[in-house]
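As you look at this complex, bear in mind that one protein chain is not there, while each of the others sits in place.
Moving on, here comes chain A:
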Amino acid sequence: MRRRPGIGGLQTAAAARDQYRLLGENVAKIRTDLMKEQLATFRSQLEDFARKHKNDIKKNPAFRSQFHEMCAKIGVDPLASNKGFWAELLGIGDFYYELGVQIVDICLATRSHNGGLINLQELCTLLCQRRKTAREAISEDDCLRAISKLKVLGSGFEVISVGKKKLVRSVPTELNKDHNEILELAQAHGYVTVNEVDRRLSWSSGRAIDALDTLLEEGLAMIDDGHRDGKRRYWFPCVSFSASVGSEALKT
């Protein structure tokens, strides 16, 4: 803008600024309204969609997981409350609470086998076995959602990633970096030896023994002195025990 001299010039400039501001506000308001409208439409569409595909959401775990993802993107949490539209429509809240209770059950029953650390995949298999009678299939995604709801109870349920696997922790044991690395190493064969840990992670021998002793104490590892080579193996039920062994634990 070309600057003109005098009071008159300053006043014109101020008036022009006001005009611009007003116009800007209008444009912004129109945009927000439009956005709001779009979101409202989207939301009602989502509700329509949920109503229409109610059965799919209930029965098909893959569909359910995609639905959750979609909801999360527009800030709708079907699990947030057990009351209201979503719960009434889908009964999803109850579904996950039920899963949560069953997950706690399984974790407790298998604790003496695995020290309170269970492979998510195995947990899911056990959950399905347990719910044989229920019609809906359960996916790992469902397990994760149910576990995230358990966190509210402050009971120390947590999902940790070790290597490629996800493990569900139901005891307050703190696993440090060393422990995690050993668990990751153990995924290859289900066990590790002190030598192997030293070699693969380039640790001093004392460090490996320390970490393995802790894991043993916590009930997460079991020793095996029976191999021909006479080297002690440390097995980790949470990464190597098959689901079928876990189901034996459930029976007793």
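Just so it is clear, contacts are C-beta pairs under 8 Å (C-beta built on N, C-alpha and C of every residue); 3 or more make two chains touch, one makes a residue touch a chain; residues count from 1.
Rule of thumb we're sticking to: contacts and distances are computed from a predicted model.
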- Message: Considering only the chain that is not displayed, what protein name does its UniProt record carry among "N(6)-L-threonylcarbamoyladenine synthase", "Large ribosomal subunit protein bL19m", "ESCRT-II complex subunit VPS25" or "EKC/KEOPS complex subunit BUD32"?
- Response: "ESCRT-II complex subunit VPS25"
- Which listed residue, A:Ser112, A:Ser161 or A:Ser205, touches the chain dropped from view? A:Ser112
- Task: Using the touch rule from the top, list residues of chain A that touch the missing partner.
- Result: 112-113, 115, 191, 216-217, 219, 222-228, 233, 235, 237, 240-242, 244-245, 248, 252
